[in-house]
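Missing here is one protein chain; the remaining ones are kept as they sit in the complex.
Letters A and B name the chains as they come in the text, with residue numbers starting at 1 for each one.
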Amino acid sequence: MQAKALLKAGRGWALVFPLTLFLMIFYLAPIVLMVITSLSQAGETEGLSWSQYAEFFGDGFNLKVLWDTVWLGTQTTIVCLLLGYPLALLHSRTRPGNWRSILTFLIVLPLLTSAVVRTFAWIVILGRQGVINSALLSLSIIEEPLRLLSTHHGVIAALSQIQMPLMILPLIASMARLDPNLEAASASLGSPAWRTFWRITFPLTLPGIIAGSMLVFSASVSSFVTPSVIGGGRLMFMPMYIYQQAVSLFNYPFAATISTVLLITVLAVVTLLSSLGSLTRSYTRT
Amino acid sequence: MVNRRLSHLSRRSVLGAGLFVGSSMLLKACGQSQTSTPAPEGEEAAASAEGEGGAIGGSVSAVAYPGIWEEAHREVVASQVKTNQDIDATIVPMLANDQVAQLIAAPDNPPFDVCLLDEGPFRAAPREDILQPFPVDMSPSFANLFPDFQGGEEVWGPTVAVTAIGIGYNADRYESAPAAWEEFWNPENAGRIGLVTMNSSLGTAFMVEVAKRFGGSEADIEVAFERIQELLPNVAAVAPSPGALATLLQQGEVDIAPVYMNAVLSLQDAGLNMGWAIPEGGSVGIRATMSIVKNPQASVEAAAAYIDTVISAEAQNVLAASPYFFGPTNSEVQLSGPFEELFSTDPQDFISQLIYLDWDTINLNRPEWIERFNREVAV
Partner (left out) sequence: MTQSSTVPLASASSSSAESSPPGRGHGLDIEGITHRFGDVTVLNQIHLQVNPGEFVALLGPSGCGKTTILRLVAGLLTPTVGQIRIDGQRVEHVPTHKRNVGIVFQNYALFPHMNVFDNVAYGLRAQGAKTTNVRSRVQDMLELVQLEVMGDRFPNELSGGQQQRIALARALAVEPRILLLDEPFSALDKNLRLDMQIEVKRLLTEQGITTMFVTHDQEEALSMADRIAVMSNGVVQQFDTPTTVYDRPSTLFVSQFVGTTNLISGTLIQHNRESCVVSLADGEQMQLAIDPDMPINSPVQLAIRPENLRLSTEPSPNALPVRVDICLPLGAATIYEVRTASGIPIKVTQPRGIGVKSLVPGQTVYLTLASAHACSIFHVSDTDPSV
């Protein structure tokens, strides 16, 4: 009996074997290789050591780059959540039909254009002669153009728009699972709209918030084009740092170290978020 | 006032086009792996050689830097090599360091057949491991190159273009051209300065030139770092690449910056009110070399024919004119337009007026400088 079950399970595994093999060779192996590289020593010295990591964490500049990257990811995630949640809510409250289709299209639209094109569009928006500055100047709100490009906030603005669908789509999915009767029941029990939102809607869409946050955070901290184009050479984030070490300086061990640190950071944040998610999953399963 | 508004207008109208070019640059810089695989050249080459008598045929994939280089080589060189030799050339947009990195990573299966490297990365690269000697006998145009550009004792290939570094400026904002690099430290320019990181030849050459102006040399640019520290509060942007810096200048994000001559001239050509000035003490020339890689997928004949086309008078006459403005290396080229205004109609005069840096010395310290620069400009 048990053997049979085992055999059955084995057959299931056999089906995923090609994919497993594929991932082992093209995904896991490079990561292992990267970690090993990160443990090798600079110069010609043989053997593995933590010296690259000691160097990374011993240098304030590196820690600042790491922190700036995490902070960028966090801020982008928050902006996406704050702006995306109402939009997702609007989408889920729009009755299926033309308007909803248009809304869906608008939400997904950014995904249909390349991140590079979107990034350059943001140059037009944020530039000294860009849309924002032109508008503010012509309304005489400012006298001199504001510096928006090459700033941390400019990067957040562009990155938030670019990653927005990653937040909104999981939110919409979680709102679609939300029984509208729950909100009606809450209102009928005397809860005003804000209380219904915080007690019912928000906690029940938390899985979507967490999923969206995970996606936006990981995509933001590993994004390369937008931070370098909008942020310029004076804002250093981990992906650009990795690129410089590997390609400009041919310092592969250190590039591997930075990559591993970034990988572990992302994994840590994702684990943290998904453990939050598992707290809420028990009741949303049904 | 009216003038200014007009130029604003034209600036806007070019913005769209500039964005498109800029975005395609980056798109390509990021997607280096999209090299199209050359068709198996054996049979095809033989067939077309028989059919057209004398034409080499086949295909080749050659690198050009993203942006104006890529555009020029695609429009001019690829079409000429097709017409003259029936070779299908694929242009792979890639920066110098990326090329070296890829060649080192896959020496047996290089993703392109012909590479394009500035002096700095070229002289820093392990040339014996990744390049093969240039077959001079297959290149009729080689003899027409200025002797300095034939590679000397280096046998890895000819210099295909010389690009001059100078001061690019927004002509709306300056009555007369800035005279020297020291102009960057003029308080009037506060908040308008654009720089580029030292990852690029442009950024490194700029730093070396600044060092020289303030008493340093190729071996020691400490003084340049000190002066940059003073300058930083007035810097509007530090671009990650020369192309990005040109875009910033074009969009009025910065009004003065060290840039390649041809970048500014092509913006002028597009109708922008831009200026480019030779700084006091001379303009640095950056020599770009083309070489055939080891183990190319294309035939050596095809690869050599491609490079020969790049250095031919036919191609270089076009490449030196509007809208590309590449400095020629072929002695038979006739210069005109802005070259005439800034230098001379004689290419010999042009190349001899430029300053050439000692990249071997620079390369000794360059990685540390790049790191240091990136750290010191970081906010």
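Here is the rule we use: a contact is a pair of C-beta atoms (placed from the backbone, for glycine too) under 8 Å apart; a residue touches a chain by one contact, two chains touch by 3 or more.
Being a predicted model, the structure only gives us computed values, none of them experimental.
Counted over the whole complex, the shown chains touched by the missing one are A. Here the missing chain is touched by one residue of A:98, A:138 or A:181, and it is A:181. For chain A, the list of residues touching the undisplayed chain reads 179, 181-182, 184-193, 195-196, 199-200, 203-204, 280, 282-286.
In the analysis below, only the chains that are shown with their structure count from here on.
The distance from the centre of chain A to the centre of chain B, with each centre set as the mean of the Cα atoms, comes to 35 Å.
The touching residues of chain B, when paired with chain A in their complex, are 8, 11-12, 15, 19, 22-23, 26-27, 30, 97-98, 100-101, 104, 195-197, 199, 235-240, 244, 247-248, 251-253, 367, 370-371, 374-375, 377-379.
The residues of chain A lying in touch with chain B in their complex are 61, 64-65, 114, 116-117, 119-121, 123-124, 127-129, 147, 149-150, 224-225, 228-229, 232-236, 240, 244, 246-251.
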